[in-house]
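Heads up, one of the protein chains got dropped from this complex, but the rest are sitting where they should.
A and B label the chains in the order they appear, each numbered from 1.
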Amino acid sequence: MQVFGMFRSCLIVGVMLVSGAQAQDRFITVASTTSTEQSGLFGHLLPVFEKTSGIKVRVVALGTGQALDLARRGDADVVFVHDKAAEEKFVAEGFGVKRQEVMYNDFVMIGPKADPAKAAGKDILAGLRRIAAAQAPFVSRGDKSGTHAAELRYWKAAGVDLATTKGPWYRDTGSGMGPALNTAASMNAYILADRGTWLNFKNRGELGIVVEGDKALFNQYGVILVNPAKHAHVKQADGQAFIDWMVSAAGQQAIADYKIGGEQLFFPNATK
Amino acid sequence: MACWLELQGLGLTEGAVRILADVDLKLGAGRTALLGPNGAGKSTLLRLMHGLLHPSAGRIVWSQPLTQAMVFQRPIMLRASVLANIEYGLDLRGVPAADRHVRARTALERVGLPELAGRQARKLSGGEQQRVALARAWALEPQVLFLDEPTASLDPASSREVERIIREIAAGGTKIVMTTHNLGQAHRIAEEVVYLEEGRLLEQTPADEFFGQPRTSAARNFIHDERY
Partner (left out) sequence: MNDLSASLALAGDLVAAGDAKLAAIVWLSLKVSLSATALSCVLGMPLGALLSVGRFPGRRPLIVLFNGLMGLPPVVVGLLVYLLLSRAGPLGQFGLLFTPSAMIIAQTVLITPIIAALTRQVIEDEWREYREQLRSLGASRARAGRTLLWNARFSLTTAGLAGFGRAVAEVGAVMIVGGNIDGVTRVMTTTIALETSKGDLPLALALGAILIAVVLIINAGAYLLRQWAERRWG
């Protein structure tokens, strides 16, 4: 009966939709962090690069750890992340060609405006010690992201051994920057965040910046081309073009130009 | 009359329930009615002969292969037009598309419903649907037609029409085997009556004799109960 006709038409429609959905542009895939995506930096940078190069950039925004894992599997052409130690390991393992520094932003410690732990100031380590002493609620990303790695470094430097002092006040959320900020806002907790995401974040509740301006809070971003020797399909030329542009004068200027509410978020510092 | 179908020690049990047991029967007549009270096993016997059920004991022996069709108590129509329903059966028998249409139309005319060809089969009345079911069977030009209570759920007018159609099909040489609760109908249609009770065959008698002087007291009681 007509049943075959029915299925055939379903199939044809399906195939049409699938193939229609596949625009074949010239593009590269960049695995990057939620901070660059959610702060709006890419929304500002990429159109400029795409216009000059004709190369579209597809950004998959993840935590730094996930972004590097994705690239290890060959699912990206370029990684653009912020965890120097992990990046250097990635290159040393042969998955990346070379790490180049691009820019930095800074972390800020967010917390209740009332600051119950008296953590406010310019010293991140002192602030963390007071939070631990007061056992004030603290939200951690807990997702192996660059921000999470930085947070763990600060705790260590502050001499707080999380393994022993960790209690109900320390919430390991295993989530991205935005969801973690949402959690912190609803719990009125302290949290380490990158400034860009914080500036772009709307659901602030009673939270505000508690610690900022400490040199130790600088957060360096690096860019790495995935090694074509490991993954032959990597778009070497176009990926390198993107990296070259990012560290070029034009790219560095575009980074410096990105502002939210008049405030510069990222500070170019490419090493030539 | 030459025997065309022989049942040898036929039995059917489902689980622990014995539905039919030790049925020995030779069918030679052109028009046979299976009679008996509810639960006697008439419909089951019909389905065994038609091959819809498999016996758990005994054998069914056809003297020669005969083409068959069956019409059920409740007409089962596909969600398609009347004509498509009739053509579907022909399609299954491998009738070429060009012939299907003609044969379906002819059958529909024979059951007196040519004007319903394009209508949705499931939207017809019960009587009309049963006539379409008969047309669907008739179009196949079966050598044997099994009918299971074909008028049980119909009003008298529809029953008369269905009866007329059955007789016409029989007149064309198709052998009829039917179950019915309507003794008048059995008398009008059948040459021979097979009487069953509780899964056993009690008698096989020419129709005139059965309705005048049944051989078993069970059948006598049955006729009495059905009539009064």
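Just so we're on the same page, contacts are C-beta pairs under 8 Å (C-beta built on N, C-alpha and C of every residue); 3 or more make two chains touch, one makes a residue touch a chain.
The structure presented is a predicted model; accordingly, all values stated were derived computationally and were not measured.
S.K.: Give the residue, chosen from B:V17, B:L92, B:A157 or B:A171, that touches the chain omitted from the document.
M.R.: Considering all chains, including the one not shown, the answer is B:L92.
S.K.: Touch as defined at the start, partner being the missing chain; which of A:I55, A:M103 or A:M177 qualifies?
M.R.: Touching the chain that is not displayed is residue A:M177.
S.K.: For the chain left out of this view, which of A:D75, A:E101 or A:E212 touches it?
M.R.: Hidden-chain contact among the options goes to A:D75.
S.K.: Identify the residues of chain B touching the omitted chain, counting contacts across the whole complex.
M.R.: For chain B, the residues touching the absent chain are 47, 50, 52, 69-70, 72, 76, 78-80, 88-89, 92-93, 120, 122-123, 136, 140.
S.K.: Mind listing the chain A residues that contact the chain we can't see here?
M.R.: 1-4, 6-7, 10-11, 13-14, 17-18, 20-22, 29, 34, 38, 42-43, 58-61, 73-75, 176-179, 181-182, 185, 197, 200-204, 231, 233
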